[in-house]
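One protein chain is absent from this view; the other protein chains keep their places.
And now, subunit A:
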Amino acid sequence: MKRKISVILSLLFLFILFWAQWNWKHLSSFPSIISSFYSKEYCSCYFVMQLSEEQCHDFARQWVPISEFKLDKENTSVTVKGLGRTNTAKYLSKEYGCTLVTE
């Protein structure tokens, strides 16, 4: 019985390994989504649409919570950390709004 379980577990592990390798390009970039989405959408919400800070947090919030947030009004930028990755979006001008600047 014990042997059966360990065979099943190692097969499952192998399957996950193959799946992860197969999908590596998706998996490796995935954690960055949280902070890049939050910083970009917050930046545009605050500097382009000119809504309140509270409204912009509500606008950019996702299911996965973020761990750090910095709104730099002087430099018109928004920096967010989530799932271990940090991203910054910067407001450039009225015409061109915000863009992601890190990496």
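Definition applied: contacts are C-beta pairs under 8 Å (C-beta built on N, C-alpha and C of every residue); 3 or more make two chains touch, one makes a residue touch a chain; residues count from 1.
Keep in mind that, in the parts below, contacts and distances are computed from a predicted model.
UniProt records the chain missing from this view under the protein name "Class C beta-lactamase-related serine hydrolase", selected from "Class C beta-lactamase-related serine hydrolase", "Succinate dehydrogenase flavoprotein subunit", "Peroxidase" or "Hydrogenase-4 component E". In the full complex, subunit A contacts the hidden chain through residues 23, 25-27, 29-30, 32-33, 36-37, 40, 44-45, 48-52, 55, 58-59, 94-100.
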